[in-house]
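All protein chains of the complex are present and in place, except for one that has been dropped.
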Amino acid sequence: MSAAKIEVLLQTLISGLLLGGLYALIGLGMTIIMGVMKIINLAHGELMMVGMYVAYLLFAWAHIDPYLSILVAVPLLFFLGVALQKYLVNPVLKVDAILPENQVILTVGIGMVLANLATIIFKSDYRTTPVDYATKAWYLTDLWKDSPIELSLSFPWTVSFLFAVGITAALWFFLSRTDMGKSIRATAQDKDAAMLMGVNVERMRVFTFGLGSALVGAAGCLFLPIYYLYPDVGGQFTLTGFVITILGGLGSTVGAIIGGLILGVFESLTATYVGMGWAPVGRFVVFMLVLVFVPGGVASLLRRRRFGK
Amino acid sequence: MTYRKPLLILALLAVLPLIRAVPGVNANYWLHNFILVVMWTIIGMSWNLLSGYCGQVSFGHAAFFGIGAYTSGLLYVKFGLSAWWGMLASIPVVGAAALLIGFVCLRLRGPFFALATIAVGVILRIVAENLTGFTGGDMGIMIRERTWVEKTWYYYIILALAAGTFWFVDRIIASKLGYYFVAIREDQDAAESLGIDTTRYKTIALVLSAVLCGFAGAFYTNYMGYIDPKVVFALHDISVMAIMVVMVGGVATRWGPVLGAVIMILMAEIIRTIPKVGTAHHTLFGVLLIVVIIFLPNGVVGDAAKLRRLLRPGRSA
Amino acid sequence: MSALLEVKGVSRFFGGLAALTDVDFTVGKGEVLGLIGPNGAGKTTMFNVVNGFYAPSRGEVVFKGERISGLKPYQICGRGLARTFQVVKPLQRMTTLDNVVCSAFLRAPNRAAAVANAEEILKFTNLWDVRDTVSKRLPLGLRKRLEIARALATEPDMLLLDEACAGLNPSELEESIGIIRRIKERGITIMIIEHHMKVIMSISDRIVVLTYGQKLADGSPAEISANPEVIKAYLGEGDD
Partner (left out) sequence: MKRPLVTALSILVLALSLPLGALASEFKLVVPLPLTGKVAKFGEIMKKSFEMAAEEINASGGIKGSTLVLGFEDSAGKPETARAIVEKLIEGGQPVIVGEYTSACAKAVAAVAEERKTPYLVVASADDAITQQTYRYVFRQNQVNAHYADAFVSFMGEVVKPKTIAILYETTAFGTSGADAMEKDALKLGIKVVLKEKYEAGAPDFKPILSKVKSLQPDVVYMVSYVMDASLLMKQIMELRLEAKLFAGGAAGFAIPEFVGNAKEAAEYVISATLWTPKLSYPGAQAYAEKYKTKYGDYPSYHGASAYASLFVLKEAMTGAKDWSTEGIRDGMKAVDMQTAFGPVKFEDKEGYQNQNFVGTLAIQVQKGEFETIWPKDQASAPFVFPVPTWRERR
């Protein structure tokens, strides 16, 4: 393999991993919402869009760094999520409908209203937060002058990636070590059993939707420095969220990050070696293969491993 | 079931093109909207068969719509045939595609089936975008000359198709198939233990539903004269729309898809054109959706009794 | 009495846990076999294995001389073996009649025949009066009976009844026992799981006792009630 080919491969893998970390963060919010409530939330991307606008506004008004605005966006999105769940989603989940999927209409409606309100308030302009470090990167040749190949590591992508890993770790800790987190996991595994054990299922649902929204809001803040923003930006990320949720396994935080990384690397490799136009096909084919053959996603594989030993 | 009411409504609908004679009315504009409403009625009935009655909630009906549309378009471009032959040709093509899709997706239950169908729709769109040599890719397919300038014939064709679909679905639901579909929706394990080959009947439901939806797609090509992957394989504008048409109208009801199409298409158009609302029409419509689903979770027809109860005190006051 | 159903050395594992271990028994044609045992003894698992929801991990199930383990539930039902569920699974939004019609389609050549058959069964099971009630609105007692009616509509040679009498009030209980007796009179073989000792003792021809997934005893009701091991393992701690 020539140096040039190795360079392409390594650079592809680096990009894939970084992208995967961000994907994971989008998937995290969805995986816990879907895990606990088993609902398909088509407004997920729109919630991310709201998070992005929060970061954008803070940047435009007070020049607050998008990464710092996580501190504002997270609580804000949390309350938005709580309100949505409490006043809109829960009433619909409670009624006896022929198809439980009628909640989907609700989320479509919510998404429509959010995106349209953004169009009205912010116009349909493309927005960005032109931070100084937008194109900053570390280079291999800067560190090692005689390197035969050149690799780069983007600063904002790396920061976003580290944030994503940190948030995932914190979430994992919260879910596995705190009482609240354990109650959420119990609700996700078996709603009725959790109820018998004295878990306030309804409160858990409200909290979970809030948490999921907060997470995707954080994802929005991390995406803004490397991406851009307009009112209809959300839709494509909803789909990404689905893919990661299934890849990682419903409700699994560790699964989400591994699923995100797998997807990121897979997409990058397809883009380089098959063609970027086909990359999304690969994404959804993998998605379907996992659905059919590994219905529990990465999480189930991990579990099987543990039992096997 | 009697056919008096359907026939009466059909008769009423059949004279709709007479609005042409009414002075001051935008007949072509309204006929265009009626055609879309009737087309959506078919898509709705198709979705209702698979998802409403058989309980397999599809998020990927755009796949069948798109295959139908492309069958028509490709016949025209590749073989120089009239795109109308697409109506016929779509039956085997869409049917075969549905068999294949069913083979993969119908192993899955509930939300997993739903997610798999989302993927199917998206995969087909991207494939259509990438197979430039075959489908024309993003440039789409354009039919140089549409058959008629007047809309009357299109209207009658789609109306006849809708009436046929209505009758067909009605017969299916009253037959053994219908019972089996509902049994599968209500409890797949119970159905299986009562001697129903659930995989087989789910596949039948999927194929029937797909073929009906394919008709609508083939018609769309003929009527609009232009298709491209982003239009006919659209997740939001076709797949999700199909769900909304039926859910707003009434899941697993005879008239649900009809009423749903009227609300989702005509209402959307009327709201869109309310003066002064401007771009806020999406918000209005989104709120309408939210209100409907909270107060009428089984749709307008499904919760007709509840709707009447809600309206009654208003009337006496 | 020739054997209609033979369970030969059936074991079933979940992960590492054995729910059934080497269980053998037969059910004779026209017989009523009671299957008893404490909670978690593997009774419902046994039904699920016989009915085809689970394939046995080891061993086999033979029905009418044909090996049926490995077949799908609908295929087994088609061969004349129907079941009811402990947790009732009516087709909730269908009327009582439609529930039964749905099952009757298995053998009926057309809708008219299916309806006729279903109507006969509704009368037979005393559900005629509630034929137009949507099944989710039926009280539990009637829903339990609907389970039986639905299974009967598939015109089985053998019926598996999973706690068809649990949770019934005394008058409903009487009625259900009467119906089970009349089903037997029709020549249909029955295997029944029941906690209610009075019921099981009065209607069973023979009883099989399971504990911890293993067969503990097999014999007539009189033999079983006299078996010291059974009394120790089951009746002794039972509160019936």
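The letters A, B and C name the chains in turn, as written, and every chain counts its residues from 1.
By definition in this document, contacts are C-beta pairs under 8 Å (C-beta built on N, C-alpha and C of every residue); 3 or more make two chains touch, one makes a residue touch a chain.
Everything numeric in this text was worked out from a predicted model, so none of it was measured.
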Displayed partners of the chain not shown (whole complex): A, B
Among B:His61, B:Lys202 or B:His282, the residue in touch with the chain that has been omitted: B:His282
Sole contact to the chain not displayed, among B:Gly140, B:Gly178 or B:Pro297: B:Gly140
Omitted-chain contact residue, chosen from B:Met87, B:Ile123, B:Ile173 or B:Val231: B:Val231
Residues belonging to chain B that touch the chain removed from view: 9, 19, 22, 24-30, 32-33, 36, 126, 129-130, 132, 137-140, 142, 144, 146, 149, 224-226, 228, 230-231, 237, 255, 259, 262-263, 266, 269-270, 272-273, 278-279, 281-282, 300-301, 304, 307-308, 311
Contact set of chain A toward the excluded chain (per top definition): 4-5, 7-8, 11-12, 14-16, 18-19, 22, 116, 119, 123-126, 128, 130, 134-135, 137, 139, 150, 152, 154, 223, 226-228, 230-232, 236, 267-269, 271-272, 275-277, 279-280
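Rule of thumb we're sticking to: only the chains that are shown with their structure count from here on.
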Distance-maximising chain from chain B - centres being C-alpha averages: C
Geometric centre distance via CA averages, chain C-chain A, whole Å: 48
Separation of mean Cα positions, chain B and chain A [Å, integer]: 32
Overlap residues in chain C, where contacts from two or more other chains coincide: 93
Multi-partner residues of chain A (each touching 2 or more other chains): 98
Residues of chain B touching chain C in the complex: 174-176, 179-180, 182-183, 186-187, 189-198, 252
Touching residues on chain B, where the partner in the complex is chain A: 51-52, 55, 57, 59, 104-105, 107-108, 110-112, 114-116, 118-120, 122-123, 126-127, 129-130, 185, 235-236, 240, 243-244, 247-248, 251-252, 279-280, 282-283, 285-290, 292-294, 297-298, 302
Contact footprint of chain B on chain C as seen in their complex: 51-53, 72-75, 77-78, 82-83, 85, 89-94, 98, 101-103, 105-106, 111, 114, 150-151, 154
